[in-house]
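Can you keep this structure in mind? I'll have questions shortly.
Removed: one protein chain of the complex. Kept in place: all other protein chains.
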């Protein structure tokens, strides 16, 4: 029997976008996941900070996989929508998104995620997401 | 005197993230921009569709640059927050984000953007963004 | 056979919150609705402007009923989530929310709505909503 961690890690490993970001899934628990990527010049915006789109990508994936850990058998997860607040510049050696399920439902599951820049002095909160996920029958 | 189009195109060309996505700025007008990228396997999620994060990246940049076309002299634009609804799978030969200023202010400017997949039968709306931008003194 | 307009107007008339706001449904079309209320001191915030919550209430109802006009038989509509940008103070003789379906689905329907203050010199855009609605079997 496949565990939720296996499902999540297998799906994550097939997201080519995560490879493009250099991202790895650093933690999977029931209702929560964590995704990280190191700073790369290829992911920056005009000031040399990491682009909001890169941070949003790992927040979205982290939220989606947090929902997947609680998915009914035979279901998969699609993102319905998300909102992101950008709180500080994307300056750091690496970036980590931590997401957890806020309310699990049969069809709709709502997740929250925070993204942090890892800096020499510690982690700095740089973005926060509130996301709506839907369970659909697996293709 | 630098035109807004020059400002926008110069800033866009320094966003390394856009190069990673293969994106180009296909149109700049007062209060509106358009950004495109072709399908690439490197940008996909687990089903082979383009990742929501890639689509969000061009929507965010398109919204930010739409705001920049109306920015006061000496100002630049930061994303405060955005919300994205995913409306259809990211399946297409290329993807285009079109953004326009919804309400321009002295400090806060609100933009709306739609993203389309370009398919043989025509364009398909796949995502929509509502974004809040802030003008700050240029660094 | 009940028309969608009958369904919408019957449901609207049973929303006591709309009576508290003094709101009326001024238009119902396929995929679109319009709701209005006059200025009332009972709906103001600390500056005497109409409270964002009152404007949000008619935007939410207008979006929900726009979705209801396209609902499958035997279904009703619940709000999953919405985002509102406040664009100008709630100053006017009356307030009107106009919503339309942006993308209709079998389960999830996304709606957009704008709210305007009606002033002697004309209508002023004061808020905009992007909302996610879900169809559920009628109770």
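Residue numbering begins at 1 within each chain, and the chains themselves are lettered A, B and C in the order written.
We adopt the following convention: a residue touches a chain if its C-beta (ideal position, glycine included) is under 8 Å from a C-beta of that chain, and two chains touch if they have at least 3 such contacts.
Quick caveat: nothing in here was measured; it's all calculated off a predicted structure.
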| item | value |
| --- | --- |
| Residue of C:25, C:66 or C:80 in touch with the missing chain, whole complex considered | C:80 |
| Of A:36, A:51 or A:83, the residue in touch with the unshown chain | A:83 |
| Chain C residues touching the omitted chain (full complex) | 11-12, 14-17, 19-20, 41-47, 50-54, 56-58, 60-61, 78-86, 139 |
| Residues of chain B in contact with the chain not shown | 80-81, 83, 107-108, 110, 132, 134 |
| Residues of chain A (touch criterion as defined above) contacting the omitted chain | 83, 85, 87-88, 102-103, 110, 112, 125, 128, 130, 132 |
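As a working rule, only the chains that are shown with their structure count from here on.
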| item | value |
| --- | --- |
| Farthest chain relative to chain C (centres taken as mean CA coordinates) | A |
| Rotation angle (°) superposing Cα atoms of chain B on chain C, nearest 5 | 180 |
| Chain centre separation in whole Å, for chain C relative to chain A (CA means) | 33 |
| Intercentroid distance (Cα basis), chain C paired with chain B, Å | 28 |
| Distance from the mean Cα position of chain B to that of chain A, given in whole angstrom | 21 |
| Of all residues in chain C, the ones touching two or more other chains | 83, 110, 132 |
